[in-house]
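Scroll down for the structure; my scribbles are underneath it.
Every protein chain except one is present and positioned as in the full complex.
We call the chains A, B and C, going by the order they appear; numbering starts again at 1 in every chain.
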Amino acid sequence: MTVTPPDPDYRTRCRDSFARQTVMSTIGATLTHLEPGASKIEMPFSAAFTQQHGFLHAGTIATALDSACGYAALTVMEADAAILTIEFKVNLLSPGKGERFIFRGKVVKPGRTILIADGQAFAISNGAEKLIATMTATMMSIRDRPDLKG
Amino acid sequence: MTVTPPDPDYRTRCRDSFARQTVMSTIGATLTHLEPGASKIEMPFSAAFTQQHGFLHAGTIATALDSACGYAALTVMEADAAILTIEFKVNLLSPGKGERFIFRGKVVKPGRTILIADGQAFAISNGAEKLIATMTATMMSIRDRPDLKG
Amino acid sequence: MTVTPPDPDYRTRCRDSFARQTVMSTIGATLTHLEPGASKIEMPFSAAFTQQHGFLHAGTIATALDSACGYAALTVMEADAAILTIEFKVNLLSPGKGERFIFRGKVVKPGRTILIADGQAFAISNGAEKLIATMTATMMSIRDRPDLKG
Partner (left out) sequence: MTVTPPDPDYRTRCRDSFARQTVMSTIGATLTHLEPGASKIEMPFSAAFTQQHGFLHAGTIATALDSACGYAALTVMEADAAILTIEFKVNLLSPGKGERFIFRGKVVKPGRTILIADGQAFAISNGAEKLIATMTATMMSIRDRPDLKG
């Protein structure tokens, strides 16, 4: 998908919003890349967010994937629009085992009201990248709600 | 679904596993109820796990719902079986706004290899309970893997 | 969910729309019940809609479930609104084996723009009803589109 972002200042707007997502700093995630229709979030492994076998919990993976999909969507929105996730589906392909993790979000279908985004989570171990989870997310844009920015 | 748990000691086994899910204590969640095929997890609102508008992040809701579904499934497993989530889908019905949250998991379809569980997330505000999200999760049981207990 | 349908004539509107869904008559499905927020569709087993083992194909089950969810949603819409499915997820619990099938749709969360509905598919064999599949569907209401009625 190639889209010209309607807001030329989309990077600043996404980064400001990301900075307000307290959960992102709590899990140690950073927004490392933005382009029209796509985003990348990275986080180191953190024992505080693991399940009973010591792997990253599926919900933590979903947390970072949801934000990756949300910011991919926000890059292609007008400056006054907010993005809310309506639903997402996550497939867990391999354990959340690695030194760090990369989460990529990509808009599959832009739209004025409804956007579809796909996400991919990768675990990095000894320099090798392994796909561990995928997400499909349905997003809705909200306008004229000054209380809900970004 | 009424099922006689094959492991009479299922409560201890579920609580021990929950105690090893570090992410649960990190988000402040406790396992407050277990019965054959069902579980309940509760957590107070916590600003550390919010999105950009100050509501509980969808991924945090998914984290607690996934564990609620997983422990509902674990109640009906034999003592030597572990449960892994293959996939889940979350619908976000209302913002994660409230003083505390309740997450209920329930087995819809037991099975030797594949189990389906449903989850419901409720926000509590001024004593009123509001359904804010639903999950459908597909779980797989793993046996003969001493490294993967619970 | 108890909702007073905004259109008192909702039954006629749903039945007219169902009659225009050619696929419903093709698979032999009939709309046998409507109430605010809920619908029921029934169909006999039909060898023309089976998979390689002679069971009802998952896609045929999804077809009837999607319409059951859609008409459940349409019961609570204003007379000028149409319903489109944005996405659905189906879990297949047991083979589509039976003499006939019942599909129930129920609105879980009404809304002006987005509605969530759940569906359940049952196979009937020798008078016994067995849950064979579940659906969660996200629907969007469309207004002011005279070309898209119902």
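The rule is simple: contacts are C-beta pairs under 8 Å (C-beta built on N, C-alpha and C of every residue); 3 or more make two chains touch, one makes a residue touch a chain.
Since the structure is predicted, the reported quantities are computational estimates derived from the model, not experimental observations.
A.B. asks: Out of A:Ser17, A:Ser67, A:Thr85 or A:Thr136, which touches the unshown chain?
C.D. replies: Here the residue in touch with the unshown chain is A:Thr136.
A.B. asks: Quick one: which of A:Ala48, A:Leu93, A:Ile124 or A:Ile142 touches the chain that's been left out?
C.D. replies: Of the candidates A:Ala48, A:Leu93, A:Ile124 or A:Ile142, A:Leu93 is in touch with the missing chain.
A.B. asks: Of the residues in chain A, which ones touch the absent chain?
C.D. replies: On the side of chain A, residues 89, 91, 93-94, 108-109, 116, 131, 134, 136, 138 touch the unshown chain.
A.B. asks: List every residue of chain B that touches the chain not included in the displayed model.
C.D. replies: Residues 86-87, 89, 113-114, 138, 140 of chain B touch the chain absent from view.
A.B. asks: Using the touch rule from the top, list residues of chain C that touch the missing partner.
C.D. replies: Within chain C, the residues that touch the unshown chain are 17-18, 20-23, 26, 47-53, 57-60, 62-67, 82, 84-92, 147-150.
What we mean here is this: only the chains that are shown with their structure count from here on.
A.B. asks: Distance from the CA centroid of chain B to that of chain C, rounded to the nearest Å?
C.D. replies: One centre to the other, that is 29 Å.
A.B. asks: Need the CA-centroid distance for the pair chain A / chain B, whole Å please.
C.D. replies: Chain centres of chain A and chain B, defined by C-alpha means, are spaced 23 Å apart.
A.B. asks: What are the residue numbers in chain C that touch two or more other chains?
C.D. replies: Where chain C meets two or more other chains at a single residue, that happens at 89, 138.
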